[in-house]
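Have a look at this one.
A single protein chain has been omitted from the complex, and every remaining protein chain is retained in its original position.
In this document, chain identifiers A, B and C correspond to the written order of the chains, with residue numbering beginning at 1 in each.
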Amino acid sequence: MDLRYGPEYEVFRRELREFLTGWPLSGDEAALPQAEQERIFRGRGIDAGYVYRETPEAYGGSGQPSDPLRDRILQEEYGRAGAPGNSLFQGPAMLVPTLLELGSEEQKQRFIPPTLRGEMSWCQGYSEPGSGSDLASLQASARLEGDDWVLNGQKVWTSNADSADWMFGLFRSEPEASKHAGISYLLIPMKQEGIRVRPLRQLSGAAEFFEVFFDDARTPAENIVGQRGEGWQVSRSTLKHERNLIGNPRMISDQFDRLLALAREAQVGGRPALSDAGVRRRLAEIEGFVRACETSNLRMLSASIRGEEMQVMLPMMMTKLYSTDVTQMIWKLAYDLLGTAGLTDCEWAPNYARDSTPPAVVQNYLFSLGPAIAGGASNIQRNIIGERGLGLPRDPRPPS
Amino acid sequence: MDLRYGPEYEVFRRELREFLTGWPLSGDEAALPQAEQERIFRGRGIDAGYVYRETPEAYGGSGQPSDPLRDRILQEEYGRAGAPGNSLFQGPAMLVPTLLELGSEEQKQRFIPPTLRGEMSWCQGYSEPGSGSDLASLQASARLEGDDWVLNGQKVWTSNADSADWMFGLFRSEPEASKHAGISYLLIPMKQEGIRVRPLRQLSGAAEFFEVFFDDARTPAENIVGQRGEGWQVSRSTLKHERNLIGNPRMISDQFDRLLALAREAQVGGRPALSDAGVRRRLAEIEGFVRACETSNLRMLSASIRGEEMQVMLPMMMTKLYSTDVTQMIWKLAYDLLGTAGLTDCEWAPNYARDSTPPAVVQNYLFSLGPAIAGGASNIQRNIIGERGLGLPRDPRPPS
Amino acid sequence: MHFGLSEEQALLQETLRGFIEAECPPTRLREIFDEGAAHDSALWKGLAEIGLPGLCVPESEGGAGLGALELALCCEELGAGALPGPLLFHGLATLALREGGAAAQRERWLPALASGERVASIALEGVGGSIDDAAGRPALDAAALTGVARHVPFAEVADLFVVALMDGGLAVVERDAQGLVVEAESGIDRTRPLGTLHFDATPAERLETGAEAFDVVRDAALCALAADAFGAAWALVRMTVEYAKTRQQFGRPIAEFQSVKHQLADMATAIELSRGLYWYAAYACDHIKAEASQQAALAKAHIGDQAVEIARQAVELHGGLGFTWECDVQIWFKRALFDRAFLGTPDEHRDRAAALGGY
Partner (left out) sequence: MHFGLSEEQALLQETLRGFIEAECPPTRLREIFDEGAAHDSALWKGLAEIGLPGLCVPESEGGAGLGALELALCCEELGAGALPGPLLFHGLATLALREGGAAAQRERWLPALASGERVASIALEGVGGSIDDAAGRPALDAAALTGVARHVPFAEVADLFVVALMDGGLAVVERDAQGLVVEAESGIDRTRPLGTLHFDATPAERLETGAEAFDVVRDAALCALAADAFGAAWALVRMTVEYAKTRQQFGRPIAEFQSVKHQLADMATAIELSRGLYWYAAYACDHIKAEASQQAALAKAHIGDQAVEIARQAVELHGGLGFTWECDVQIWFKRALFDRAFLGTPDEHRDRAAALGGY
């Protein structure tokens, strides 16, 4: 065990910090629209070998060898600087790795460069109203008619569906095949008559997701990734990339820091919250969980640096379930610390967040309920841990 | 809603208190052995109509009409006086009601009077090592040979097996019949060659239970309650009586009072525990659960007074699961309050209990783990609540 | 000895339940909720027809003369139906007038409140944030009230406010009194909007025995909120049970998955067994004064926590749907959040219960 980064990486970090002093832009560039400024700085990052590191230069990346530790340093330093680096949008983060692995040469050339440049935006079409944790039961259909796929059905929980140029999605193309074998992975232009997008309001009142309705929408036959009926495997590859993004190591810790900042301002029973033994103890209890997340993350990073991912399969399966619970703990206490101010949505806004526009605690509290549902409900995660992680037998299945 | 008992019951309570001033015994009687004193005072209670109230006089009870409110008053006042009333041993509490409902006239005459007088003691033979929550899978066998049942197999978790004169138990008498239909309910003399009793030590170190081994043990053919193969139904009747004993309403509250007394003596971080906001809040949180138990109990008592048990079926199903959790909460906090004194078994013994021989908190803590297991594990209770209480479908069963 | 509902009490609940089912079924509730117009005058008129605004008003002033228990029993039904409207707070205001008002004050205000002709609300929280913290409340000097009261339910609708004062007493302020400015708050529960009252030398009348009445109203309010949360939690359990029976995943209703079934069993157990807690506390308000404050604090804290935890699980068991605005679960979830936070969080009431319980 050795938590020092070593001289080579210290140099890398120093150079990177120097580079990041270039953000925010200055001079004439500072007057450009925000999106344009981001595009410029991201381009410089690609040229410097910091952004889209592993994507070949031919497709618009910087063609660097894989190096999870450099990735971590980049994440830390870009995060600290608040600078635009690797986009977290679904196109660059999920579709591009999938195309690199399974796309045709033509698809790679056509889709990857504009996606990385931010000129082509994507949304993901997986979930359906009837298919949540049991995703493979999806019903939206694709029928090959001449040179086109004809699409019908509905997708839900689609971020950015209102603005995206394209969707990558799963459709049932072989209705006769078994559940998992009848699905194809298609790329679909969003701006067409057969597609209608409706905002999906969350219980918090915000509308960050959309429903997408397909009514004889079309996409050319060649816009399929992988073979017909193999879409399920293709999408697993995407999910693998999602999982491989170990995630921002500071994500939970940042939330805990915000909780602490809130606790410094809050009152309990008319006295400062931090003078209350019960509050302090709840904070320290939560900090135990937060540090557990943080150190688990560090452990997975280490394994990935050394190519020993298999040795941390168990913690990798467990992380989502755990961090979901910890996030809920954090915002539950934050909500409690509001006292009766929790009765109103936006009343409380002391300087508790790092960024200048702190979302209300109430919003965070309500939002913290989401992860237990999204991307495979917590009960599904428990099945996976029990069966794949601990070798327990599968549930008895009903006659099918 | 009216929590006053009304004049008739106030008179009853006054007379009862007067009667209970007779305990402890005085004069020459005070010199008798404790067991003899208890026998005498219990006999006086029967004569006065206070003890074994609903058992006909012919069988040694006091032949009074059913009155749950008088029962409650008796429980409260006998409890306060620490006087011997209805025995909680399994003979009077479980076997006698079963015999009254399903025994032959001969069985009633032979077994009930000496059992109530404390001259014939009983143990219960239900659980087996392989049959815990799935009790009906029991394997101990009874084979009719001439005029005797011949018994083989093993029972476990049997209280008082070392001292009891008789056992009432379940045995598989019809090996060909289906699981529930092959069981008989038998009465068996314990003092015989074919029965061996071994103490079963609990994790706390105490040995309050026994294992009982049958090796061609015998009991006369007539010692069967109900018909051959109907033992499961007979035992359900016994369990019904067990459930109908709503239980001492003060059981959980008494434990909470002991927790409070302990908290008054304990230190946390070198200061009195009760000056600590976190401890006070945990106590009040637990008190919420305790009062929920107490008031639910009161509600069930009320329903039973008015013959409206059906209206409280749901809380009746839920009570065991809940009070098990609450008991664990109480002793968990008590154990915490010990601090490092929890490292040793018996070190801490301030005057926290009402009675003169306080069992150690550590023992209580360890013992509090038991109820989640005994008499149907908590998971089984949840199935019952879900299926019978909420009308949820049964689990899919494996092919049998 | 009867720890259960009398026929009259059961009938009261049934009547209100029937009214809500008929007049504010989920479809109508959804309309009101989305419009944010929580005071529906037709609903209020209907409630007035069955006498509910006068529930706690003495018979001599045209009411039913009932107490904290009957108010709480009604609140269970309000919570179960997530009924929009000021009935809970109106009931508490009438209780304050009954307990704290001189004869003339009672005669002056109560009849119009009993009939439902006028609507009252309560303003017990100042800027201190703690229910027993009087220092942050508005002050009454002669007959002029100055200060701020926050989180006042139906502040924009009520004709009359019972306001807790810095000196521990209570005062009555009319809606159209001079120097009263009402500012809407962006409340979390759209079935019960909130507002802030700003008083600037506003004419107000002190209730004769307001200090004693404050304790009565506070304790009854905690019971009423506990009951509302209890009703809301049971509604969420029922809703989730029904959803689990019909929602199919992996070829069977999710209710067949043992972990779902057990979660539902735990939710139902947690709420059902706390029913007696609010019953007893409310009964104590009416009949066992010495126990009322502690029992009310325990009931509010306990049921408030349980209800929100049940709501959280109800969201989770509804899957993606539960996370949407469309799904009615959110209406009850926010109802439970309101009941838990209004007049103080569980922690605050546990601190009070510990002190009142002598530990």
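Criterion: a residue touches a chain if its C-beta (ideal position, glycine included) is under 8 Å from a C-beta of that chain, and two chains touch if they have at least 3 such contacts.
Bear in mind the structure is a predicted one, so any value in this text is a computation, not a measurement.
Peer 1: Which visible chains touch the chain that is not shown?
Peer 2: By the stated touch criterion, the chain not on view contacts A, B, C.
Peer 1: I'm checking contacts with the chain that's been left out. Which of B:37, B:152, B:202 or B:233 qualifies?
Peer 2: The one listed residue touching the chain not shown is B:202.
Peer 1: Quick one: say which of A:224, A:303 or A:343 touches the chain that got left out.
Peer 2: In the full complex, the listed residue that touches the missing chain is A:303.
Peer 1: Thinking of the whole complex, not just what is shown, which of A:108, A:250 or A:382 touches the missing chain?
Peer 2: From the options A:108, A:250 or A:382, the contact with the absent chain belongs to A:382.
Peer 1: Name every residue on chain B in touch with the hidden partner chain.
Peer 2: Its contact residues with the unshown chain are 127, 129-130, 132-134, 137, 156-157, 200-203, 205, 267-270, 278, 328, 336, 338-347, 362, 369-370, 372-374, 377-379, 382, 395, 397-398, 400.
Peer 1: For chain A, which residues reach the chain that was dropped from this view?
Peer 2: Here the touching residues of chain A are 1-6, 9, 69, 260, 263-264, 274, 277, 280-281, 283-285, 287-289, 291-296, 298-299, 301-303, 305-306, 308, 314-315, 318-319, 321-322, 379, 381-383, 385-387, 389-396.
Peer 1: Where does chain C touch the missing chain, residue by residue?
Peer 2: The list for chain C reads 257-259, 262.
One rule holds in what follows: only the chains that are shown with their structure count from here on.
Peer 1: For chain A and chain C, let me know how many angstrom lie between their CA-based centres, rounded off.
Peer 2: Whole-Å distance between the two chain centres: 40.
Peer 1: So the centre of each chain is just the mean of its C-alpha atoms; given that, what is the distance between chain A and chain B in Å?
Peer 2: It comes to 55 Å between the two C-alpha centres.
Peer 1: At least two other chains touched by the same residue of chain B: list those residues.
Peer 2: In chain B, 277, 280-281, 395-396 touch at least two other chains.
Peer 1: Could you list the positions in chain C whose residues touch two or more of the other chains?
Peer 2: As it turns out, chain C has residues touching two or more other chains at 252, 256, 347, 351.
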